[in-house]
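First the structure, then my questions, so here it is.
A single protein chain has been omitted; all remaining protein chains appear in their positions.
The letters A and B name the chains in turn, as written, and every chain counts its residues from 1.
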Amino acid sequence: MELTLFALVALAAVASALMVVIGKNPVYSVLFLVTTFFCLAILYVMLGAPFVAALQVIVYAGAIMVLFLFVVMLLNLRHPQKWDAGGSTRRWIGFATAAGVLLVSLAAVKGAFDPNAPLQPEMGNAESIGMALFTRFLLPFEIGSILLLAAIIGVVTLLKRDNSKVATKGGEA
Amino acid sequence: MFFNLSDLFAIAPEICLLVLAAVVLKTELFFTRKPTALQGITMAGLLVTMGVTVMTASEFPTGAFNGMIAADGFTLFLKVVLLGVALLTTLMSREYFDDAAFRHGEYYALLLLTTIGMMTLAAATDLVTLFLGVETMSVGLYVLAGLRHDRPRSSEASLKYLLLGAFASGFLLYGMALLYGSTGGKTNFAEIAAAISRFGDETPKVLLAGVGLILIGLLFKVAAFPFHFWSPDVYQGSPTPVTAFMSAGPKAAAIAATIRLMGWALPDLAAVWGPLLWVVAALTMTVGNIIAISQKDIKRMLAYSSISHAGYLLLAVLAAGDQSIRDLAASGMLFYLAAYYLMNLGAFAVAILVNRARDNGDYHLDDYQGMAAQKPMYALAMTVFMISLAGIPPTAGFFGKLFVFSAAIKAGYVWLVAIAVLNSVVSAFYYLRIVVLMYMKPQTSPAGSMRSPATAVLIGFCAVAIVVLGLIPGGIRNLANSGGSSVAIPPPTVAEVSTK
Partner (left out) sequence: MKPTLEMYLILSAVLFTIGVTGVLTRRNALIIFMSVELMLNAANLTLVAYSRFLPDISGQIFVFFVMAVAAAEVAVGLAIIVAIFRQKESVDIDKVNLMKW
């Protein structure tokens, strides 16, 4: 039963991930990526990590991908290209590298040790995560906030247009 | 108790920098947008932070925050070096960013937050902190590289750095995930080492794959062959002070993190990553040097030169794989980094100055022709930087190489050191070419006029420091030694302490 569900979800995840990569239109890619993220959220629930699953839906699928969708719409790209033509050398190098990565990682995880310790049902809930987050992982939590601060300042700096100096745009070109 | 006063002391420099970044931002917002004022505040704050760093340093090497970061001499030395990088970058920034619309406050704030990321990376003793340090540093750098909206090259540098950097982060993270799983859920370096030693001779394949992927991620940040290809374009496109910052700070932090990760977490696998790094180090220095010879742009030339220096630094990482040599290798690396940032930042400051005369965004080598006649002092300083980069005595660069190479010889890497010495000879060719241009060729272009006296202070300071370090390296060498010895053996882990 659970195995069937896993197979279905895994298949959906791989299929939609493939669609992200080969899709013509970035909008479709975004939507398929959201699908992949939902599939992963289901897997997280099956893995006894409901908190992470909720974060996956709220933060990843909800916030991050909406940002993506917003930018894709904003840019309104005209020329959708299917599996971009040109640069065939680069493409083949890409395929070769990817095949190498797949082979290595599959060979590595094959027969990975499976301790199969008894599941502790309370492990993946908000309480246990919170306890770990604010005790052992207190410092990384604070560094995470610095990272987000840097990102906020960075985005503002990058995209703010100065009204006074628009005319000098393209000084070097 | 989740943390105590000594934990807070361990992150006192980071706290200071965070406060400083906030102060700079608020000052720009509410009080003054004068570049000089903002620069002054940043510099004063950085000096105070340096003082705080030295004062709060713990005498005994310890871990802090449940083994998330280390508070030892190694970290202390690196933090002071990284603060020095930030300080010198601040000093040269006024000379470069002269656009009235440029927001200096945000720039300095980003510089400081990136420095926090580098410090975290240098101090990290846990995979989680390592990852967050790498990312905090990188996110800041992506933005800094693209600060010149008016120059397409700058935006392109930032896009390129972003896409390839994020790609490398993916590898790093996947490697960490495999390492975490295959060691039975350990993220702390020392605990990982303990878990690995329990495997004995039967190392699981997942573990090896994880280590390989992590190495890819870290070598990318260090810009080692074959993951170096981003750096010349990114260095060339970024604003020059940012390039100077990038070439010294992140490289130092990433190589320090590598040495600690390899030495503390993966010493038992030295037989696996050793040969790998051997090849990478040899190719990194050779490729960097050979391509540097053909460069016509000083920023690209310095980019390739910094790739080759990454190769020399990997020698230290290799030597540190041997537990008995680790203190020597680490102290050699610390000295090298201290010397390297002085000469590199000095060279970039001169490059900004020379480029001011042209103002077309190109940093052509020919601009240095006949510089000695018009600006003898700067030509002299540049000569010092180039001699030091080439590793010729009596300069700091010579002793940096000497300490690293001698540690590597003790660890038995004689052939690799031979390759490194040959490379140093080759590199002397393109470094000294600039000296020849400055002194032996007739002048073709007007020399730049300086805008900010801070630049002269910077260039003078770097040149004098390099010569002083080259004549009497003893003081810094001792500090580096105590830093190196603190990284030789990891302090007891949380679990070990609690069982006592």
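In this text, a contact is a pair of C-beta atoms (placed from the backbone, for glycine too) under 8 Å apart; a residue touches a chain by one contact, two chains touch by 3 or more.
Computed from a predicted model, the values in this text were never measured in an experiment.
Taking every chain of the complex into account, the omitted one touches A, B.
The omitted chain makes contact with just one of the residues B:Leu162, B:Leu266 or B:Leu353: B:Leu162.
Although one chain is not drawn, its touching partners on chain B can still be listed: residues 127-128, 131-132, 135, 139, 142-143, 146, 149, 152-153, 155-160, 162-163, 166-167, 169-171, 173-174, 176-178, 180-181, 184-185, 187, 206, 233, 236-237.
In the full complex, chain A contacts the hidden chain through residues 2-3, 6, 10, 13-14, 17-18, 20-21, 23, 26, 29-30, 33, 36-37, 40, 43-44, 46-49, 51-52, 55-56, 59-60, 63-64, 67-68, 71-72, 74-75, 77, 81, 83-84, 86-87, 90-91, 93-95, 97-99, 101-102, 105-106, 108-112, 114-117, 119-120, 123-124, 128-129, 132-133, 136-137, 140, 144, 147-148, 150-152, 154-155, 158-159, 170.
What we mean here is this: only the chains that are shown with their structure count from here on.
The distance from the centre of chain A to the centre of chain B, each centre being the mean of the chain's C-alpha atoms, comes to 29 Å. Of all residues in chain B, only 2-3, 11, 14, 18, 25, 64-66, 68-69, 99-101, 103, 106-107, 109-110, 113-114, 116-117, 120, 126, 128-129, 132-133, 135-136, 139-140, 142-143, 146-147, 149-153, 174, 178, 181-182, 184, 204-206, 208-210, 212, 360-361 touch chain A in the complex they form. In the complex of the two chains, the chain A residues touching chain B come out as 104-105, 107-113, 115, 134-140, 143-144, 146-147, 149-151, 153-158, 160, 162, 164-165, 168-173.
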